[in-house]
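Remarks on the structure that follows.
All protein chains but one are shown at their positions in the complex.
Right after this comes chain A.
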């Protein structure tokens, strides 16, 4: 929709451009999807010309401005990437515009790029107003519904995924009230080559929860780990009741455990 209060677009934007009333602009599909009466300037990151995907020996760097379509194509060999792209409620047409970074920054529980990067132990690269860089685990980037660790004037530059994480075996489960509806529960398990596994809970909870099991966990150990999630951390909205999300989380976690390590 038209953002009528916007009077200027800074394109390309640079660190330090930000001032109150500004919004960093990725693809724009989230920003233009709701009224934003407090936004007066758009700071366009997509015009910076960052390479969408940079493959190195130690892994892949995904620019925040990498579109979902570019990710799905560039990393098409990885099943978990494809699964997480398909987890979008949004159409493949939105993939052509929406960005990986934008999905993280929107910080919705159902954001599948949050699921992907958290489950694969990604690292977020953040750039501050003075150009300084800090690194945050992707699993810690989102702190609550719509909330991230980003400070005023700071933007997400990239997410790094290690070659090791990308190469491990994963198990994926998604629950939704509707066949291709918004995710109500999205669990990803990752087999640790050394024998253990990690389990990432997203969509069901207000922020990602990652549980690490150095050794193959028993069913009870998985249950006990999930018990540490406070009941009020399960999302309560139109996309599914909390009690059901909590149940599905356990149900799918048990399936993932069986698939990966049992």
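Assume contacts are C-beta pairs under 8 Å (C-beta built on N, C-alpha and C of every residue); 3 or more make two chains touch, one makes a residue touch a chain; residues count from 1.
We take it that contacts and distances are computed from a predicted model.
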item: Record-based protein name (UniProt) of the chain missing from this complex, from "Diguanylate cyclase", "Transporter", "Molybdopterin-dependent oxidoreductase" or "Glutathione transport system permease protein GsiC"; value: "Molybdopterin-dependent oxidoreductase"
item: Which residue of A:181, A:195 or A:214 touches the chain not shown here; value: A:181
item: Which residue of A:15, A:28 or A:196 touches the chain not shown here; value: A:28
item: Contact with the hidden chain (one of A:48, A:94, A:149 or A:229); value: A:94
item: Residues of chain A (touch criterion as defined above) contacting the omitted chain; value: 1-9, 11, 25, 28-30, 32-35, 37, 39, 41-42, 44, 46, 69, 86, 89-94, 96-97, 175, 177-182, 184, 237-238, 240-241, 243-245, 247-248, 251
